[in-house]
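All protein chains of the complex are present and in place, except for one that has been dropped.
Each chain carries a letter (A and B) given by its place in the written order, and its residues are counted from 1.
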Amino acid sequence: MADAPLLSVEHLDVTMRGIPVLEDVSFQIAPGETLGLVGESGCGKSVTALSIMRLLPNPPGKIAGGRILFDGIDMTALDAAGLRAIRGDRIGMIFQEPMTSLNPVYTIGDQIGESLIVHRGMSGSAAKAETAKLLDLVGIPSARNQLGRYPHEMSGGQRQRVMIAIALACRPKLLIADEPTTALDVTVQAQILDLIGRLRVELGMAVLLITHDLGVVAEFCDRVAVMYAGRIVEEAPAAELFRRPRHRYTEALLHTMPAANPPGRKLPSISGTVPAPLDRGDGCIFAPRCGFAVPRCTAELPPLEGAPHRLRCWNPA
Amino acid sequence: MTTTAILPPRRLIARTLGTPGAVAGSVILAILVLGAIFAPWLSPFDPNATRVCPRLAAPSLQNLFGCDLFGRDIFSRILHGARLSLAVGLLTVAISLIAGTFLGMVIAFLGGRADRIGVRLLDVMLGFPAIVLAILIVAVLGVGAFNAALAVGISGIPRIARVIRSATLTLVGREFVDSARAVGASQTRILRRHLLPNLLPIVIVLGSLDLGSAILSTATLSFLGLGAQPPTAEWGAMLSAGREFMRYAPWTMIFPGLALFLAVMSVNLVGDRLSHVLDPRASGSDG
Partner (left out) sequence: MMARMPWFLRRILGIVPTLFLTWSIVFGVLQLIPGDPVMLALGGTPASDEVLDNERRRLGLDQPVYVQYLTFLKKMAVGDLGNGYSSKQPVSEMIAARVRPSLELALGGLLVGIVLGVVLGIAAGLRPHGWIDTATMSTALVGVSLPSFWIGMLLIYVFGLQLEWVPILGDGIDALILPSITIGLFLAGGLARLIRSALIETMAQDYIRTAHSKGLSIVRVVAKHAMRNAIIPPITLLGLQFAVLIGGAVVTERVFARAGLGSMLIDAVLTKDIPLVQGLVVYTTTAYIVINLLLELLYGIVDPRIRSRRA
């Protein structure tokens, strides 16, 4: 982390209808780096991603504290015009739901070219030429003829490729990919991930890759942050984290990976459930489900400490 | 699923009064109904007696809503008009509901070609603008308060029939109809004893939603000269007459219009709420 970070999320607190869903979330991404953000469904990954883009639906969502510095600019303090200048131009985003994320009544050519027209001031024909190149880039064959197609005429995988083309149209410095493959067939999943991996290198952009699939993280990410119930509990270089997970939750998560389990056996899942936001005590939120909890765990919240391996645990492995 | 329909009346009323709008509507409606029922005793004057006051006299303590061209007391006429409007509204809705329900059930129950042809015809009828259909029927029946009610009632049949047909279709597929068939129940018995009771909540909802527009439509026909004829004390006809003199006597059109508006609004407010409480689909979402 010698470079100045491209994105620096600092002590981010987010509430939904006044209930905290993110608490004290901090992490950084260096230019060109890929950070994986993992955690069980509902732990706040999407909220984190949307907060960075300031796309949280408000109401109910609200950024209650902290800062989000992108390239030195505090996203939480930007007005609408300032946000527009960054969204789609310097940060691109792809979502979990390719089937519904494209506007059904406009052609894909229109939807991809729109960013170029808005941000780059391109003419219609220039945008069209560039759009065709983008479709090539994301691996949609005979791109020129595809510009006039509508989303409903395409498969889920193709639509996600279109979403990637939209996100990358202006060559952003940061790509936020929120579970980009969860809704897709397994074979297509691998293709889309390969595509993102390849483009990341080609375009030299940083990626925040959100997933609940640790296998994906192992393959693609430089560093990994593990989230649990709205907090980051552990963060480390990917290789380090897989070799030596220290937080008990990370450990449990790794045990649920298919590779860690002989085929045919039922995937173990972590027992217990995440406590509702209002039922959380003063201590570590994972403590009620943790097999290694000591008295201090339920009494006092552990801080997130250490470098480069950050950890929030009183009794680590 | 029909349990909501069999709520004891007291709970039904309590739930229906669940919103401020419904309470306001119920109060206004209650006043109108009482006024209608007791019109002969409440009216200070005979509604049709002329020269009980000076022509086009302004509202005063003797003549609360003023007087019309013939020196009739507008307040008394409005009270009697409430009788007519409410009665005609109920008659209209009854016609649409009874005929529409019967038609819809029969079409759905016969199924096959009868159903396809029936639906096609109903859809074509629904392509007629409502007022045009009513006027066309008046052209056949002739003008008059009763005929206007009949016309509005008949023009409401296709819509009711369409809804009831769909509702019946979902019921016909249910097991209780199959088992009734299996034990050899006759067609009419299945229709009457098994389907009709289950359709009742929908019928009531449709009726409560239609009553307001039925009152409005029949008054409209009277306003156009196609319904109740002078000197009948009817709101639409009174408005039509009031139109001529509004420069000198605006009360001749303000008060009948206000009465009509309040009647339609109160019925709509109550009907809206009632349908919420009764509608099986809506019952889960409201408290």
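Heads up, the rule we're going with is that a contact is a pair of C-beta atoms (placed from the backbone, for glycine too) under 8 Å apart; a residue touches a chain by one contact, two chains touch by 3 or more.
Because the structure is predicted, anything quoted here is derived from the model rather than measured.
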Displayed partners of the chain not shown (whole complex): A, B
Residue among A:Ile63, A:Ile166, A:Ile210 or A:Val274 that touches the chain left out of view: A:Ile166
Of A:His11, A:Lys133 or A:His152, the residue in touch with the unshown chain: A:His152
Of B:Leu79, B:Ile137 or B:Ala228, the one touching the omitted chain in the full complex: B:Ile137
Touch criterion as defined above, residue of B:Met105, B:Leu216 or B:Leu274 at the omitted chain: B:Leu216
For subunit B, residues in touch with the removed chain: 21, 120-121, 124-125, 127-129, 131-132, 135-140, 143, 212, 216, 219-220, 223-226, 239, 242-243, 246-247, 250, 253-254, 257-258, 260-261, 264-265, 268
Sites on subunit A contacted by the missing partner chain, in the whole complex: 53, 55, 80, 83-89, 92-93, 95, 97, 100-106, 114-115, 118-119, 150, 152-153, 163, 166-167
